[in-house]
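Apart from one protein chain that is not included, each protein chain of the complex appears where it belongs.
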Amino acid sequence: MYRFISELYPICRSITGQGIRDTFGRIQQHIPLSITAVPSGTQVFDWTVPLEWNIRDAYVADRQGVRVIDFKQSNLHVVSYSTPIAARMPLRELKAHLFTLPDHPDWIPYRTSYYKESWGFCLSHRQYLDLRDEDYDVVIDSSLKPGHLTYGEYYLPGDTAEEVLISCHACHPSLCNDNLSGIAVATFLAKSLQTSSRRRYSYRFLFLPVTIGAITWLALNQQKVSNIKHGFVLTGVGDEGGFTYKKSRVGHADIDEAFAHVLRHSGESFEVTEFIPYGYDERQYGSPGFNLPVGCFMRRANGGYPEYHTSGDNLDFVKPTSLSRSLQVVQSVVEVLESDRGYVNTSPYCEPQLGKRGLYRTIGGNVTGRSAEMALLWVLNLSDGDHTLLKIAERAGLPFLTIKLAADALEGQGLLRPAG
Amino acid sequence: MYRFISELYPICRSITGQGIRDTFGRIQQHIPLSITAVPSGTQVFDWTVPLEWNIRDAYVADRQGVRVIDFKQSNLHVVSYSTPIAARMPLRELKAHLFTLPDHPDWIPYRTSYYKESWGFCLSHRQYLDLRDEDYDVVIDSSLKPGHLTYGEYYLPGDTAEEVLISCHACHPSLCNDNLSGIAVATFLAKSLQTSSRRRYSYRFLFLPVTIGAITWLALNQQKVSNIKHGFVLTGVGDEGGFTYKKSRVGHADIDEAFAHVLRHSGESFEVTEFIPYGYDERQYGSPGFNLPVGCFMRRANGGYPEYHTSGDNLDFVKPTSLSRSLQVVQSVVEVLESDRGYVNTSPYCEPQLGKRGLYRTIGGNVTGRSAEMALLWVLNLSDGDHTLLKIAERAGLPFLTIKLAADALEGQGLLRPAG
Partner (left out) sequence: MYRFISELYPICRSITGQGIRDTFGRIQQHIPLSITAVPSGTQVFDWTVPLEWNIRDAYVADRQGVRVIDFKQSNLHVVSYSTPIAARMPLRELKAHLFTLPDHPDWIPYRTSYYKESWGFCLSHRQYLDLRDEDYDVVIDSSLKPGHLTYGEYYLPGDTAEEVLISCHACHPSLCNDNLSGIAVATFLAKSLQTSSRRRYSYRFLFLPVTIGAITWLALNQQKVSNIKHGFVLTGVGDEGGFTYKKSRVGHADIDEAFAHVLRHSGESFEVTEFIPYGYDERQYGSPGFNLPVGCFMRRANGGYPEYHTSGDNLDFVKPTSLSRSLQVVQSVVEVLESDRGYVNTSPYCEPQLGKRGLYRTIGGNVTGRSAEMALLWVLNLSDGDHTLLKIAERAGLPFLTIKLAADALEGQGLLRPAG
């Protein structure tokens, strides 16, 4: 995953244009992503698909022709969606179009102006202070004209049409944690699901420009929305911070319970936070008309670290181990979703005699004897049609897998049958 | 308000008689109070309107004719509802009728004997210790005979017959916080409501003798009770303590939520306590037959300060600033009640595009940009028919007014319409 991020890092992505298409091309080397292109001007709910933006070069050069700000050095230097310009102007005039972070003088900020035509450059505050009071050549060789918004979609069918949605934004330029980490973990989750022998749910992976992409997908796929039983937005999962799961608007959806459970047993620090209508695309999935059970899985939450939306969110900021542990968490969540169901105790009057069936020893894995015995007793006691395995695991304070293994062993002995 | 209290302070009020009528007369100089007189002997539920009590003079004089206890010095010196007496008796015999506060030797206690005929004097413990062992002339020039119980009522009609009840007791003699502070704040709240251009609710202000007054009003106005949608007893709001709101018996009535919300954002220390069937007239409004949503707003709760029911509850004990801040709280509560309602997001599928409508800048007042933006998002996200503005404000952790201004702005843009 880290290597994949390194490969995607240099691309200048935006909400439209060649950069995001190139990104989809790289994802296609891992999973068979289908690409949808939606023409500029298409009405999607209250929004309009914007013009397509592309950029070839941009710089500010001094009187000696030296590029003091150079897009080739970092694609963060240009405000995303900057209109083209080619002009000579004094520093005074230029300054209205320069953005820096005085508190972090070595970092270049990330700025966009998608829905209001303007242009600008971002630079480190140190660079800014070095600018001399002279005239500069200012060039942005960009284009903003009718084209397409593109998004990538990978649908992996399962036993039922009910689906799990995994959504990532893919529109940020050279930002590693906010953007690329989610893309990488989602891609590798998809790869691992492809190879699983059987899937109860279908899986839909979306790689989208943030906000307008999710709105566009929802507008064009309204008939599919009712299939979404669980979902999460995946982003910011590569830094070294603890986990954050932000609940869906629903608040106690199965996906919310599954993430809370898996994180509780992850052995790492984590936080489960309430839904707020600010953040990533869970805002759109959780708008009142849809109210989908879609949460958001991150490590440190958006805005919760100074590197957020700066050049500090680079290849040093994300770590292979963090990515790998994040992937394990989402895989465990998927295992919970896949396996969670209710069972009925076929011998509900008093406890069945487990000893004569050798059941106390049949639970494999790393489950120790005491937990295995308690898991058997909890599953038998709560398999009354009102409790799914996840509810039992929560009540018992045991990991889902321990409860699942107990249920399998009991089902194998005919002491349990699937409910419903 | 403080001046008004100063004016009312010297009057010798009781649950019947000229003192409470004089008090109503003073209130009428501010608001058009209507007075109801109910004859002694009238049956009101389980109670009977008592005889009317009036007093002209009372004293205990020593052998030199010096008044050692003198009603003219403080109307607290006579136990309220004392029967007339004119006798000479030795100190020993007199002592059975004397009441003091040994722990607060400078204060005169406040005592009553409404429902059991007796007489007595209250005095400071210092005065008491100074009494010589001699005979005293004991005179109470009072009368206890058929008359009337009176209460004052001010009904301010609104757009609907649904009403907000504000109830104060007005039967305590020279006690400032417990009695006069509530009268003053209620009177000035009524004055401010009179001048408001529009009222959704009708408002009923009651000034009553405690217990028997509320019981009498409820007994004579049973057909009006179903109009009471919200209400609160107002008393003890002039001291320097933090706020106390005691919830209605209902427990989670709108009035309970409104007070809790306003106090949470008041910037002052406060406590919200559960209903108990002891305290002021919320006991009667909250009896099981009525179970009205009527709480009680105080600063320090009844009995929660040593000056309570003593001469220490005087003009020094109440403060103009405390009165003024208490009035602001009840005015804010009234604003919440008036404005709280549910809205429906007319663009519920994904977020509407706020930027193109300039909405991020249209929220006025002192609301800062970030809160204003969050308020817009919260109102849009939760305007689903299940959430009123107050519920949204609570969920968002923002003041009601911020949410209300956001709702107004969104409604102005057609993005919101009133629910129902």
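Just so it is clear, A and B label the chains in written order, and each chain counts residues from 1 on its own.
Definition applied: a contact is a pair of C-beta atoms (placed from the backbone, for glycine too) under 8 Å apart; a residue touches a chain by one contact, two chains touch by 3 or more.
Computed from a predicted model, the values in this text were never measured in an experiment.
Novice: Could you tell which one of B:Trp47, B:Phe99 or B:Trp119 touches the chain left off the display?
Specialist: Going through B:Trp47, B:Phe99 or B:Trp119 one by one, B:Trp47 is the residue touching the chain not shown.
Novice: Among A:Gln127, A:Thr235 or A:Ser383, single out the residue that touches the unshown chain.
Specialist: Residue touching the absent chain, from the options given: A:Ser383.
Novice: Across the whole complex, list the residues on chain B that are touched by the chain not included here.
Specialist: Here the touching residues of chain B are 44-47, 115-116, 211, 214-215, 218-219, 222, 249, 276-278, 283-284, 286-291.
Novice: List every residue of chain A that touches the chain not included in the displayed model.
Specialist: 345, 347-353, 355-356, 374, 377-378, 380-384, 396
Simple rule for what comes next: only the chains that are shown with their structure count from here on.
Novice: Distance from the CA centroid of chain A to that of chain B, rounded to the nearest Å?
Specialist: 55
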